[in-house]
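For this view, one protein chain was removed and the others were kept in their places.
Chain IDs A and B follow the sequence of writing; residue 1 opens each chain.
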Amino acid sequence: MVKSDLGEYLCSKLDENRQAIQAEWVSQMEALDLLIELTPNEIEEQFNAVFDTATSCLRTGTFEAAISYAGNLAQKNIPLTLQQVISGFMIKRDIFGRFIKNLYEGDTEGWQNMLDYYEPIHRSVLSIVTVDLIKQQESKVRQQQDAILKLSTPLVELWENIVLLPLIGMLDSVRAKQLIEAVLTYIGQTKTEIIILDVAGIAAIDTKTAQHILLTIQAAKLMGTEIIITGIRPEVATTLVTLGINLTGIQTRGNLREGIKYSFGKLGFKLIENPKN
Amino acid sequence: MATESIIPILKLDNFLISSPQIAIHDRIAVQYKDALLQKIAETKSKGLILDISAIDVVDSFLVRVISDVASAANVMGCHTVLTGMSPAVAITLAEMDLQLKGVFTALDIGKSMKILQREEMRLRD
Partner (left out) sequence: MTDYEILVSTEMDIIAVREKVRDVAKGLGFSIMDLTRIATAVSELVRNAFQYAGGGTVTIKTIQNLHRKGLEVIVDDHGPGIPELDLALKGGHSTSGGMGLGLAGAKKLMDDFFIDTKQNVGTTIVIRKWL
């Protein structure tokens, strides 16, 4: 049989036996505890999605169905784990495989032909779905990280020309790069003379991130803003020394209070206590 | 006879201010430098404000021009303040690690004046 005919033939046979295949699939998935927390409706939907994606690809030899599978999953917001999805496809593959074996009982050549057609297609389906799913998850994580970053790097105006930028949590080099642009744009808009970068909330730092921070300070200086650093933790200080990061020319203070004192001093202010009555 | 500068150099209080609106390519750069230094000498100005807010690309050549002006001005007792640098130019220069020595930087003209006035006070003490 011609290639596309093989696909057509296989799928029509699979369709005829859909019920039985579904029962077998559900039973195997349940045996591995992969369908817990899913309603019967959701289980049916999941099976349909897996079955139809596979048959669609087998029928045509093209992979649009596989590509859109992950996207659909994300849109419908079905809370399936990676394991559930991949196992779902792998179990189906095994079931289809046995089905094909039975279909060609006694016809070794026919069986070989069909496997030659079926196997590469299914391999591709599996890898496309997996890669796509992972990309979706990564994109979700990135969105969450962006949200966290927005919350964790507010620029707080303490006084005219004194702004506080407290950094919290893990700062990787990707976020650090975004930080540079955000800080410099802010400076351009507000003309703030001093920014206090408080890193008391940062537990660890790597070379790239440290370099990005230094770059930010250098660029800010070129624009006319001084960035001082407060709250460097002992562990971070040690790392900086080990990495050979040079902080000459940069004002640092042990805590925020000292940083604020410095800032007021630089702007020409002095704090005087009101005489008590 | 003073070199006529294509780029205007104006007096602002005791200081000079110049705000190039055009790209400073090589031939203009020499004329501009000379004009600035001559004006400083003429007016015995203690400060020069260079406003580069209209310049969107600053390469190593321009950095050298600015540094040269600042160095020469310094010798004549005049401080130079660079103002109006855009965030994009600032990042680019920082990434190239180009040093801008002998030049103050300020966020706007008002702050530039403050710096120059402060420096003037310092000399008096």
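The working rule: contacts are C-beta pairs under 8 Å (C-beta built on N, C-alpha and C of every residue); 3 or more make two chains touch, one makes a residue touch a chain.
Since the structure is predicted, the reported quantities are computational estimates derived from the model, not experimental observations.
Asks: Write out, one label after another, the shown chains that touch the chain missing from the document.
Replies: Computed over the complete complex, the missing chain touches B.
Asks: Given the contact definition stated above, which residue among B:9, B:40, B:58 or B:100 touches the chain not shown here?
Replies: B:58
Asks: Since one chain isn't shown, list which residues of chain B touch it in the complete complex.
Replies: Residue positions of chain B that touch the missing chain: 23, 25-27, 56-61, 64, 86-89, 91-92, 95-98.
By definition in this document, only the chains that are shown with their structure count from here on.
Asks: How many angstrom lie between the centres of chain A and chain B, each centre taken as the mean Cα position?
Replies: 46
Asks: List the residues on chain A that touch chain B in their complex, please.
Replies: Those residues of chain A that touch chain B are 180-181, 184-185, 187-188, 191-193, 215-216, 218-225.
Asks: Across the complex, what residues on chain B touch chain A?
Replies: 82-83, 85-87, 89-91, 93-95, 100, 105-108, 111
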